[in-house]
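Here it is, the structure, as structure tokens.
Only a single protein chain was left out; the remaining protein chains are all shown in position.
For clarity, chains are labelled A, B and C in written order, and residue numbers in each chain start from 1.
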Amino acid sequence: MSLVQERWDELADIKRVLAIRDWFPATSGNLAIKVNHDPLTFLVTASGKDKTKESREDFLEVDQFGQSLYDTHLKPSAETLLHVEIFNKTDAGCSLHVHTIDNNVISELYADKGEIVFQGQEIIKAYGLWEEDASFTIPIIPNYAHIPTLANEFSKHVSAAAGAVLIRNHGITAWGRNALEAKKYLEASEFLFSYHVKLLSLKALVR
Amino acid sequence: MSLVQERWDELADIKRVLAIRDWFPATSGNLAIKVNHDPLTFLVTASGKDKTKESREDFLEVDQFGQSLYDTHLKPSAETLLHVEIFNKTDAGCSLHVHTIDNNVISELYADKGEIVFQGQEIIKAYGLWEEDASFTIPIIPNYAHIPTLANEFSKHVSAAAGAVLIRNHGITAWGRNALEAKKYLEASEFLFSYHVKLLSLKALVR
Amino acid sequence: MSLVQERWDELADIKRVLAIRDWFPATSGNLAIKVNHDPLTFLVTASGKDKTKESREDFLEVDQFGQSLYDTHLKPSAETLLHVEIFNKTDAGCSLHVHTIDNNVISELYADKGEIVFQGQEIIKAYGLWEEDASFTIPIIPNYAHIPTLANEFSKHVSAAAGAVLIRNHGITAWGRNALEAKKYLEASEFLFSYHVKLLSLKALVR
Partner (left out) sequence: MSLVQERWDELADIKRVLAIRDWFPATSGNLAIKVNHDPLTFLVTASGKDKTKESREDFLEVDQFGQSLYDTHLKPSAETLLHVEIFNKTDAGCSLHVHTIDNNVISELYADKGEIVFQGQEIIKAYGLWEEDASFTIPIIPNYAHIPTLANEFSKHVSAAAGAVLIRNHGITAWGRNALEAKKYLEASEFLFSYHVKLLSLKALVR
């Protein structure tokens, strides 16, 4: 199996599992996986598709500027530039962007603080943090409609090969060295968002 | 493959995906997809079926008055007249009606206002609105038991080829130029309802 | 296909769909479908099985006293006596008992009133009530540990061929003339419970 096919299958696996959770409402969300390092090429979701379906047109291969490598009627997802930032600045191998109810709620509740900090949760180990008092911070940035401006703001928070950034009232982008790590960062973040939302209202009510 | 079979398969795909989400509780919900433009014919769900099952009797083809084209024991869904309004007044190609907990809750909370307005959410782009301050309004109409009266009230809010209307304590009807767009309008609306419901109670509790 | 096989398949279909929704937590829940009218025989779930699995031992056929028709190591569900009441007193053809979070919550919140009344919801039509101001009452009975006592109390609320009864902090039993109607009554009730629970807390918070 060719390298590009191998990467395609890894990304298709993730797409299938996240689609079952309804993490791609209204054709939203986009996924990217690196194929070659130098020069950089990566597979990214084609724009405007219903991600509960599977086809040979789900992804297309693009270069370090997010432009398709070949002539095609497919367009890369509008937010491909965010994945470009990640792959160009770090050793990340996979990057996932999804809209969920709870990541939108958290992004709105903590927008003024510009971040949300998680501490004292076992699941933080998924971020590679094993100390008892470890904390993990997820930055929250404004949702600029102008994608290059958004990519620029986003880029300020991209320095490690794995990480997560919330865009206000929009969604999360989580990335990692490979598909497994990117998915792990994504799922740990969503777990923490859902936990936090639920605990917040309960503590307000019962204490 | 014939045109009617192609449309059947598109509608069956949507029915399957929405059934998994439990968006057709107690045999509720109905779906329609246009087959011919002039004279108008469309496929619509047969009345009273459990939509978690699939059969050759799931849909039947009806004319511009919502009457079956052929002799059959199947009856079109009771609310076929609402789809008739949409197909007769606009260039819509597909129309979806579902009952969910959150669309019922929103319809009750905002019934007195007669509408709910969404603004500042990325997912609004699903409605084809790309400006940063774009807003999308979903009208809320009373749930008249008399279907022609309901269809008449509903019709007042049907002018574009894509849109969405809430019926109080009943459900949403969302439509679009084709199956993909109708599903996109429906999913964007449900996402916004769920987001709004959750944020509303959290803001009341923690601010 | 024999009649008993036909009924088996109908009940297995329902079991499969409800299992996906996690409506049988911890091997709870039981399902029954009538095979013969006179003398009465019906299929009922075998006790203690994990209902996310399927086997030829999922159901067994019992008589009008809830006793197995044949020699078997399988035991009918502990609450078979409730289904006996329904089949003996009415023309019901199918009876479903499930534990869900929301039916337990409603049963506890309204236990003192002894019932919950739903009105003004479109989904009430699933109960065969088509008038605009129709209401549907679901009785709530105490959860007697002694099954014959429970069956006796339950029996007081069994008079029509379709209906629903809540048992406090236990679950719902819904029945109908056939599998489709029983499932419709069950799903309409669960929809109303979930809607009510959600609206109740929102109204307390935002009004």
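One rule holds in what follows: contacts are C-beta pairs under 8 Å (C-beta built on N, C-alpha and C of every residue); 3 or more make two chains touch, one makes a residue touch a chain.
These numbers come from a predicted model, not from an experiment.
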In the full complex, displayed partners of the excluded chain: A, C
Selected residue (touches chain absent from view) among A:53, A:156 or A:198: A:198
Candidate in contact with the missing chain, chosen from C:50, C:91 or C:132: C:50
Chain not shown, touching residues in subunit C: 22, 25-28, 48, 50, 52-53, 99, 101-102, 104-105, 108-109, 143-145, 167, 169-171, 197, 200-201, 204-205
In subunit A, positions touching the absent partner: 13, 17, 21, 120-123, 126, 130-132, 180, 183-185, 187-188, 190-191, 194-195, 198-199, 201-203, 205-206
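Operating definition for what follows: only the chains that are shown with their structure count from here on.
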Co-neighbours of subunit B and subunit A - touch as defined: none
Copies subunit B and subunit C - rotation angle from C-alpha fit, nearest 5 degrees: 90
Inter-centroid spacing, subunit C versus subunit B (mean Cα positions, whole Å): 30
Inter-chain centre distance, subunit A versus subunit C - centres from mean C-alpha coordinates, in Å: 43
Overlap residues in subunit B, where contacts from two or more other chains coincide: 201, 205
